[in-house]
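The structure under discussion is supplied below as structure tokens; questions concerning it will follow.
One chain of protein is taken out of this complex; the other chains stay put.
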Amino acid sequence: MVDFGFGLVPSSRINLDLFDKEKYEELAAMEPDVRICMACGSCTAVCTAGKFVPTSLREAIEAIKNANSEKALQMLESCQLCGKCSMVCPRGINTRHLILSITKVYSKK
Amino acid sequence: MKNNILIIGGGPAGLEASAQLQRMGYNVILIERSAKLGGHLAKWDRLFPDRVPADEVLGGLLRAAEGVKCFTDTDIRAINRLEKSYNVRLTNGITVLSDAVLVASGFDLFNAVRKEEYGYGIYNQVMTNADLEAYFKTGNDKRIENPKKIGFVHCVGSRDEKSGCRSCSKVCCATAVKQAIEIKQAFPQAEVFCFYMDLRLFGRHYEDLYLEAQKEYGVRFIRGRVAEVSENYDGTLLVKAEDTVASKPLKVTLDLLVLMSGMRPSASVKELGEHLGMMVEEDGYFSVRSGISAGQRSPQPGIFLAGAATGPKTLPETLADARAAAMEIERYLTEIFPDARNYKQLVKERW
Amino acid sequence: MQDYRLKEGLNACINCGTCTAICPAAEFYRYDPRRIVDIVQSKDDGEIEKLLRSDTIWYCGECMSCVTRCPRKNAAGLIIMSLRNLSIELGYFIDSEKGRQQYLLTKDLCSNILDYGYCVYPRRFDYAGHPESGRVWEWEGKHLDDVFERLGGNLDGSGPGAMRRIPQEDLDQLKAIFDITGASDRMEAVRKAGERKAAEWGMTKEEFEAKIYTDSSPKHLNH
Partner (left out) sequence: MIYEGKQKIWSEYQKEIPDDHYFYVRSCIRQSFFPASEATFLDITRNVLGKDIFETEHHTTCGGIAYHSDTIPQETVMTIIARQFALMAKHGYENYVCSCITSFGLYCETMETWREYPELEAKIRENLWKSCKLEFAKPKFLVHASDLIYKYRNLIAAQAVRKLVNVHTGEPLKVVEHIGCHYSKMFPSKGVGGAEYPYVLVGMIEAWGGEIVDYPERRHCCGFGFRQYFIKGNRGYSLSNTHKKFESMEPFKPDLIITNCPGCPYFLDRWQYVIAESTGKTYGQDGHGIPALTYEEVAGLVMGYDPWDLGLQTHQVGVEPLLDKMGVEYDPAKKYLGKDGKDLGSPQPCACLK
């Protein structure tokens, strides 16, 4: 194979065809509230960990729906479960519980 | 004396106003350019937010308007202003001497073909909100056979200067959410996506509809305008947008794409405007006398406006507008119109 | 910014993402035209300066696909062009890996125009620098005069025809146009900025050129 000094570049396009419906339904069975996030960002705005390390429940939920669970886990890695997000969520989501469930469901291979 | 009132347009606004004015004892003549009364309502299956059957609502409107003189397949040939009244010649040969005229000419749905990049009329699996309502009504559309993945595109012919439609059509967001729920009810296994820029769910119970769509039906809402649609080898659709929340380009393969065609001024507006000597604004809708304070009065004394003739409205708004117009007409015909001597003066002061 | 491309290109953006959705660069680079337009219309000078010094504005391929689709008739592509213009005028381009490439682009393309009257000139399009031009171009490169003669071209010939030698009087007029419209000054400024950078890195001109021709940090990629 010839080396031209450059090559194909991976695509960053979100491909919703890769969305893992089974796993998501498994999560939604435990956490129906995952469905009602409006992506308003209140959780991220008040996130304690987020001030130091990229951490965002909003982005985590987004990432799951965009077939990128690795990113979802990354976004929750540094969460301290302090619960400030649950105080500000306009849809009253039990965010701490949701965070734990996301980690549980998507950590197992 | 029993004044003649001509109402132009047999949709919800025209029907509601006819009923009200007839109840007040006026002699109402209703003309409708198409063969059937009811306007778009007659073509719709169910209505947001609570999904009542459109037929029920229309049935009520028709019953209330019983006794009103109706001419369908009828348009205006000519209007001339007498001292106070209007002498109106209809295309069916009849001439009406009318003391007040109500314009309830309604709206047209945006012609989705003009949004070329979405391929309506080119790609088999692309349809409009109206097509989907027709499917819900009749249960048959060759585009729909057990779709697994369905998309809804908000703002088609709305908030789009490229297709000459700057303004919001008001009803599409709620319609999309309603239809998303209904298609999910029809095909529970399907994945449903709504592509929106803003969810303009301003009305009472609309937000509940949104919550229900998320919670009970797992509809996925993606904040990004669909940029391009194309057809795959197997006939499915390739749809591209940006997930602006994730700030990344996105693609998804769909079996069916539903375009939320927005509200456009009725094609009849231009001709009517010339007949009646009434201005349309830049957006193509009739302008009202003096903004919000006289929402149903046109610049021409004795000519009134109701419903989508003055811009996109929901059905409840249209009906309320029609009732308000009836009140305005009543006031005009009782306070201003009869006083032959001071008519011009009164119009100047109170119109 | 007094730039007609900006006047043409920017009406209030509604952040709908239509441009990014079909942008060839947004798929392969860490790039989102929507956000750039948003920053420009925010008029936040700090953010705009960051842009002008960044790699970000150099990812666009100027295909103008965004122009077709924008519901507000914006042209992200034209906005990018005016940002690049500004970045070059202010000398910021030299701070980023992608921006720096202007040094080579300006040198090669402008000298092609001034020396030959063409943007591309086959004798200067070498297989070594362009391995992708294929075995067939490797062959053509060795026999350019014969190949052009065979194919009805007129390489470096007089009179009309493909790749003819353009008369000196016309090249002189191109030079005069370059001088009057600021292209010559820009060439000079870009050359100087590049040479300063080379000196700063303690590199010869050749080393510097080789480096910016091939440099490609993985950080540009978006995944």
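Observations on the structure shown:
As written, the chain order gives the labels A, B and C, with residue 1 at the start of each chain.
Quick note on the criterion: a residue touches a chain if its C-beta (ideal position, glycine included) is under 8 Å from a C-beta of that chain, and two chains touch if they have at least 3 such contacts.
Bear in mind that the values here come from a model prediction, so they are computed numbers and not experimental data.
On the side of chain A, touch with the chain left out of the figure occurs at residues 1-9, 11. Not every partner is drawn; the one left out touches chain B at residues 113, 116-117, 119-124, 228, 230-233, 238.
Touch with the hidden chain on the side of chain C covers residues 3-5, 7-8, 22, 24-25, 27-29, 58-65, 67-68, 75, 81, 84-85, 88, 97-98, 101-102, 104-106, 108-110, 113, 117-122, 125, 129, 132-140, 142-143, 146-153, 158-164, 166-167, 169-171, 173-174, 176-183, 186-187, 190, 212-216.
FYI, only the chains that are shown with their structure count from here on.
Across B-C and A-C, it is B-C that has more C-beta pairs touching. Averaging Cα coordinates per chain places chain A and chain C 38 Å apart. For chain B, residues touching at least two other chains, in rising order: 223, 243, 248-250. Residue positions 12-13 of chain A each touch two or more of the other chains. Those residues of chain A that touch chain B in the shared complex are 12-17, 19, 21, 28, 32, 35-36, 39, 58-59, 62-63, 65-66, 91. The touching residues of chain C, counted against chain B in their complex, run 11, 14-23, 26-27, 32, 34-35, 68-73, 222. On the side of chain B, the complex with chain A involves touching residues 191, 193, 211, 214-215, 218, 220, 223, 243, 245-246, 248-253.
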